[in-house]
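With one protein chain held back, the other chains of the complex are shown just where they sit.
Naming follows writing order (A, B and C), and every chain is counted from residue 1.
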Amino acid sequence: MELDSLYQEVILDHYKKPHHKGLPAGEIQVHHVNPNCGDEITLSLEIKDGVFVDLTWDGVGCSISQASASIMGDLVSGKTVAQAAEVLREFTELMQSKGNILGNEEVLEDAIALAGVSKFPARVKCALLGWMAFKDAAIQNGAEI
Amino acid sequence: MELDSLYQEVILDHYKKPHHKGLPAGEIQVHHVNPNCGDEITLSLEIKDGVFVDLTWDGVGCSISQASASIMGDLVSGKTVAQAAEVLREFTELMQSKGNILGNEEVLEDAIALAGVSKFPARVKCALLGWMAFKDAAIQNGAEI
Amino acid sequence: MSSILDVATIKRDFPIFNEEMRGGKRLVFLDSAATSQKPIQVLDAERNFYTTSNAAVHRGSYYLAERASEVFENSRQKVADFLGVAPEEIVFTKSATESLNLLAVSFERGTGSLAIGPGDEIVVSELEHHANLLPWQQLAKRTGATLKWFEMEQDGSLDLSAMDRVITSKCKIVAITHQSNVLGSVPDLAPIIAATHAVGALFVLDACQSVPHQPIDVRALGADFMVFSGHKALGPTGVGVLWGRAEILNAMEPFLYGGSMIETVTMTGATWAPAPKKFEAGVPNMAQVVGLGAALDYLSNVGMANIHLWELELTQYALDGLKAIEGVRVVGPQGIIDRGGVISFTIAGLHPHDVGQVMDQYGVAVRTGHHCAWPLIRKLGLTGTTRASFYLYNDFSDVDIFLESVVGARDYFGKR
Partner (left out) sequence: MSSILDVATIKRDFPIFNEEMRGGKRLVFLDSAATSQKPIQVLDAERNFYTTSNAAVHRGSYYLAERASEVFENSRQKVADFLGVAPEEIVFTKSATESLNLLAVSFERGTGSLAIGPGDEIVVSELEHHANLLPWQQLAKRTGATLKWFEMEQDGSLDLSAMDRVITSKCKIVAITHQSNVLGSVPDLAPIIAATHAVGALFVLDACQSVPHQPIDVRALGADFMVFSGHKALGPTGVGVLWGRAEILNAMEPFLYGGSMIETVTMTGATWAPAPKKFEAGVPNMAQVVGLGAALDYLSNVGMANIHLWELELTQYALDGLKAIEGVRVVGPQGIIDRGGVISFTIAGLHPHDVGQVMDQYGVAVRTGHHCAWPLIRKLGLTGTTRASFYLYNDFSDVDIFLESVVGARDYFGKR
């Protein structure tokens, strides 16, 4: 079933047990919404010694948006700004690929499970919600990303 | 030629030598415009002993609007309010007939030459311009028309 | 049992039902509350306008322009007849959204009793679509007026106990929906309209969800203004309607300024044509207006009373089916009393987006999210619902597939 390419096992796992989820603690918090469906995310992080730390988020949303935020947290935590920028770039590219690329597993790790989302244009925004919040928070923390 | 039913001899005669045309003199003057083409008419009249007198008008417009105003002046001058109302009603009906009636010559006299206008919907407003100004002026003079 | 509508025949008029959905499924279209599908008669009417009559209306005096003006004004007459009002009272806009914004801005520019200013009150309800909330909310902000509202009960009705506090002598406008686009609930408008008129205010009816689905007698309802969108009533996109009482329309300020809405123009000032032209600046959406006329003809031929009854039958059947599915909760009114053919529901533990995605795999088109009525959704304590809405081209087999897909959605995530 085509649907299984969207809802991969990894995604449902992250959805059920999201990582880094909890009340954000840091000083700078960003709040993003997907106005189409009302999904929301609040995210907080810090940069210490050029590395992203203490990333936490909270929010409501569909399995795709929740899982994607969870995976994003795993992928950028502990990474340098340059490394995270690379992940972000690759992920965004994957989402815009309309199913034409598979994603670079070395960089994207679990996030390649989200490749199927790119075939469902209305869901791409769901997958990107957490990532856009991350990008915004990174910028507010002074990162050039 | 279909056109000749629109531009009857009588109409062109009135167009070239309009009756009652000149600077309006009365106290109450009405000014009407056809916003589509910019044609204008200023009209003045009085009611004495229940009869329309001193009708004069001035304005710019196409042959149809000028001729129709001229004919209207002939038809309502010296008429009682009730008589003029009858003429107005018959003429309006003729204009809205889409070419389906010929007009009552006893009441409309020269104005039946305008019957052809009703087949050209965009020109009906031209033919009615003077008549609507007359109606308005009559009302402003207290006539129930 | 012979059914109220001959849906098989109706469906054949809608070419989109020949399209294949994901996985080769047939289309089960249950999103007519968002926009309706179009019968071939409407498509042909639009095309026919372009291929036989296309010219700028009300401006040229040549043959094509005459034809164009004639079919255009015929359409205005059809809309007027459909609503039981006079053609001069029908203003064509691009959408219900524009119609409502037109009203709000006209009141901002208005004078006397048609003005909104500091101290005035505007009343809406928690049921409203954003299109009937934001224009008034923002008008209040700009003018210093106060926005008040009727609260919603959990069953989708309005709490009228606060009537006297909501509608006061300061009230100038009350704008409320005829039917919730989220829950299908039909608020009890009669007492609200009476209270509106008792304080000398004007009542604006958002009839987007009613005009396409049931017989309407606007005058009998007692509204002063009414709006709806053509695209939800089998008509083309890009055309909406504003109905207003003639004497009010004539006293109102224009919204859009431009060609065809003027009487005279100089560099320093202008005067306006009488309504409805005053509100129709520019070359209008001619083909869409003509298409809307054809759509209303189509609806009238089928019969609005029949359509209404049919939708309620489908709704009853769907409600019964949904309630029998474990984990499903119908939101809003539970029966078919005071409701139309719109059903919102949730599935325990599942996000509407995920529900809709699985249903899509069955060819079922439903809407998920806040349905442009975010305050209503928040009031229900939800972040969204899944919504199914019916129209004359739906039948029981559509509902069966719908129910099957709801079970499918629940199980798809439940099992994993």
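One rule holds for everything that comes next: a residue touches a chain if its C-beta (ideal position, glycine included) is under 8 Å from a C-beta of that chain, and two chains touch if they have at least 3 such contacts.
Predicted, not measured: the structure shown is a model, and the values here were computed from it.
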item: Chain not shown: contacting residue from A:Gly22, A:Pro121 or A:Gly142; value: A:Pro121
item: From C:Ala115, C:Val199, C:Val283 or C:Val330, residue that would touch the chain that is not displayed; value: C:Val283
item: Options C:Ala131, C:Leu158, C:Val182 or C:Val399, residue touching the unrepresented chain; value: C:Ala131
item: Residue numbers in chain C that touch the chain omitted from display; value: 15-16, 18-19, 21-22, 27, 29, 31, 34-35, 37-38, 43, 46-47, 50-52, 54-56, 59-65, 94-98, 100-101, 104-105, 109, 126, 129-131, 133-135, 137-138, 142, 147, 149, 229, 231, 236-239, 255-260, 262, 264-270, 281-288, 353, 356-357, 359-360, 364-369, 372, 374-375, 378
item: Touch residues of chain A, complete complex, unshown partner; value: 33, 35-36, 120-123
item: In chain B, positions touching the absent partner; value: 1-3, 6-7, 9, 12, 36-39, 60-64, 120, 123, 126
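In this text, only the chains that are shown with their structure count from here on.
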item: Contact graph of the chains (line, ring, star, complete, other); value: line
item: Approximate Å spacing (C-alpha centroids) for the pair chain B, chain C; value: 45
item: Mean-CA-position distance for chain C and chain A (Å); value: 37
item: Interchain centroid distance [CA atoms averaged], chain A/chain B, Å; value: 76
item: Contacts with two or more other chains, residues of chain B listed in rising order; value: none
item: Sites on chain C at which at least two other chains make contact; value: none
